[in-house]
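Up next is subunit A:
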Amino acid sequence: MDFSSSDKDLWKQIYNTKDLLHCFNCSTCLSGCPASHGDPPLLVRNLARMVVYGLEEDLLNDDTPWACVSCSRCEEMCPMDVKPFEMILAIRRWQTLNDETRVPTAIVEIYKRGYTQSVGTNTELRKSLGLPELQTITKMPEMLKLYQEMLMKTPVVSENDYMFNEE
Partner candidate 1 sequence: MAEKKPTGTVLVAGAGVSGIKAAIELAEIGYKVLLTDASPQIGGILAKLDNQFPTDHCGMCRMLPLVGREYASQYCMRKGLYHENIEILPFTELKSVEGDAGNYTIELLQKARYIDTDKCNGLGECIKVCPVEVGDEFNHGLTKRKAVYKPVPHNTPQMLLIDMAACTKCGECVKVCPTNVINLEAEDELSTRQVHAIILASGVKLYNLEEFEDAKSWAVSPDVVSSLAFERIISGSGTFDGTIKRPSDGKAAKKIAWIQCMGSRNRRQKRDYCSSICCMFALKEAVLAKEKGGDDVETTIFYMDMRTFGKDFYQYYEKAVDEHGVKLIRCRVQGVMLNPDKSLSMRYFDSETQEFFVVDYDMVVLSTGQVPYETHKKLADLLHVAINAQGLLPTDPYEKVKLIKPGMFLCGSLMGLTDLSEAISSGIAAAGQVSRFLSGIDVTLLEEEEIPEPTAKDRDEPLISIVLCKCSEKAKESSVDFNALGAGLKKLNSVGEVNIIDMVCSDEGKQTVLDLLSKSKCNRLLIGACHPFMYRKSLKNLAKKAGFSASLFEIIDLSSIVHKGFFESETKDQTRLAYNEIRAVIENLKLKPALHVETLPINPAALVVGGGIAGMHAAFSLAQRGVKVHLVEKSDTLGGYAGTKIEHTIDGLTPISMAKDLTIKVLEHKHITLYKNCEVVATQGSLGAFETKIRDLAKEENFYLNHGAAIIATGGHEGVTAEYEYGNSDQILTQAELKDGLTTGEIDVGEAETIVMIQCVGSRQKDGREYCSRICCIGAIANALTIKEKNPEARVFILYRDVMTYGFAEQYYTQARLAGIIFVSYSLENKPKVELKDGSPVITFTEPVLNSEMQLSPDYLILSTGVDAEASNRDVGKAFSLPVNGDGFFVEADSKWRPVEFLKVGLYVAGVAHSPMTLKDAILQAEAAAHKTYAYLSGRKIHTAHVISKVHHAICVKCQRCVDICPYGARSYDEVLDRIIVDGATCQACGMCGVACQNNAAEIMGFSDKQIMAVIDARLYRDPVATTAQ
Partner candidate 2 sequence: MANFTKLSFKKGELNQKLADLFKGMMEKGVVDALLAPMIQPKRGVMLTLVTDPSLVGAIDPFAPVVPVNGARIASSITGKPSGRKTAMVLRSCEIRALVELCKLKQAHLDDVLLIGMDCLGRYENLDFIKLRAEGQSSEAFIEKALAGNTESGGCDVSGACKICEFPVADNVDLRLCIIGTGSDALYIESLTPKGDKALETAGLGIGEAPAGREAAVQQLVKKRKDACDAAFAQYRESTPSVDALEDRLANCINCYNCRVACPVCYCKECVFVTDTFRHNGDQYMGWADTFGTLKMPTDTIFYHLTRMSHMSLFCVGCGQCTSACPNSIDLMPMFKAVAQKTQARFDYQAGRSHEEKQPLTVFENDELVEVTGQIK
């Protein structure tokens, strides 16, 4: 890719704060991010780079910001105080502003299983620590049904039901 095609001032549109510029890609935000377990993983550091580089196209089509579970660990740990969580929200905002019809796949995930992403990864650890297995709605079909009906009442789902029903 050629940088000359990228928009050097994009970051001002998306997340116009000096905090972002402090980022030196140390990866702290990545290494402990729960959403980074998802598929595709949420890679906060990479998003920050894309914003700084001004890679508009790639950013617009990137769904991972929506996988963020708002735990804000990145916020807590970032040594440069970039406030990555703020940035994630900012990217979401910017994406939707640039495309009203956008329905992030994360919502489909929520509709399908109540979570933005699979939470299977930790079951081993939970077992080893003697914690009970995590109760997920997918294990209770009738509850899931009610839950989905409920969601179907919200406009963002009903207006895009084609995305939710086919399976």
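Selection rule, in plain terms: all candidates are chains of the complex that A comes from, given by their letters.
Quick notes
Simple rule for what comes next: contacts are C-beta pairs under 8 Å (C-beta built on N, C-alpha and C of every residue); 3 or more make two chains touch, one makes a residue touch a chain; residues count from 1.
Here the structure is a predicted model, which means the values were calculated and not measured.
Among the chains 1 or 2 offered as candidates, the one in contact with subunit A in this complex is candidate 1. The touching residues of subunit A, counted against candidate 1 in their complex, run 1-4, 8, 18, 21-33, 36-37, 41, 43, 45-46, 49-50, 52-53, 73, 76-81, 128-129.
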